[in-house]
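So that we are looking at the same thing, I have put the structure below in structure tokens.
For this depiction, one protein chain was excluded, whereas all remaining protein chains were kept in their positions.
Coming up: chain A.
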Amino acid sequence: MRKLILSALTAAGLFASSGAALAAGGGEPLMKPGFSWDGFFGRYDQAELKRGFEVFNQVCSNCHGLRLVAYRNLSAVGLTADQIKDVAAAREVADAPNDEGMVSMRAGRASDKYINPFPNDKAAAAANGGALPPDLSLMAKARVGGPNYIYSLMLGFKEEAPHGVVIPEGKYYNTYFPGNAIGMPPQLMEDLITYSDGTKASQEQLARDVTAFLNWAAEPELNERKSMGLKVMIFLAVFTALLYALKRQIWKNLH
């Protein structure tokens, strides 16, 4: 049994190190602020998700898409049905052709996926100095470090690049971005938005909240997953203990 545990640990160590090996060559280790959804009992903080949505909706969504999340899903971050309708209606999409075959624009609906800020990737890149703002639906799963990466990147901008590092025109220095030259300008200024719950919008607060929202966008099932996991584990612990007792009982008379 001891050997079994030992080899499991060896294997775990191997996977962990092979994962770390893939960390892009950004240099600095990521900040690890700790999140409410970390760990065995972790869950999203509803107030944080809602604030994060406000940051995303008022700031990020001007350039970034969230194409895998539907407006109706926003009820999970605490928006009411009316608020969802308003958020969706703020943008227009092409409607289905009418009876004459004409295509006109209509306001977004709750059932729509988040409408992209640009009609296509070419337009998005052209409007952003040639750098395409990536869709953020899966950002928290699509980068090494996940939410830590998003949080670090948000706070990783430096006015001056370190000595000897040349940042091209139209790019910005970010400690955590692979290659350090990022097309996105620094975003999170103090009091950038006014939170509806009155929280003070410091840079760290904004970064933390938008990270929470984006993690929710990538893993909307997390709360359900972890609470189901707990129930399953309790069941399995009892069930396996009973199986072990039964095994002892059956094997006892063997000699």
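The rule is short, and it goes like this: a residue touches a chain if its C-beta (ideal position, glycine included) is under 8 Å from a C-beta of that chain, and two chains touch if they have at least 3 such contacts; residues count from 1.
We adopt the following convention: contacts and distances are computed from a predicted model.
Chemist: Which name from "Cytochrome b", "Na+/H+ antiporter subunit G", "Outer membrane protein beta-barrel domain-containing protein" or "Rieske 2Fe-2S domain-containing protein" does UniProt give the chain that's left off?
Modeler: "Cytochrome b"
Chemist: Touching the absent chain in the whole complex: find that residue among A:V93, A:L138 or A:L192.
Modeler: From the options A:V93, A:L138 or A:L192, the contact with the absent chain belongs to A:L138.
Chemist: At which residues does chain A meet the chain that is not included here?
Modeler: Listed in rising order, the touching residues are 1, 4, 7-8, 10-11, 14-15, 17-19, 21-22, 24-25, 40, 68, 73, 137-138, 141-144, 146, 178, 218, 220-221, 225-226, 228-229, 232-233, 236-237, 239-240, 243-244, 246-247, 250-251, 254-255.
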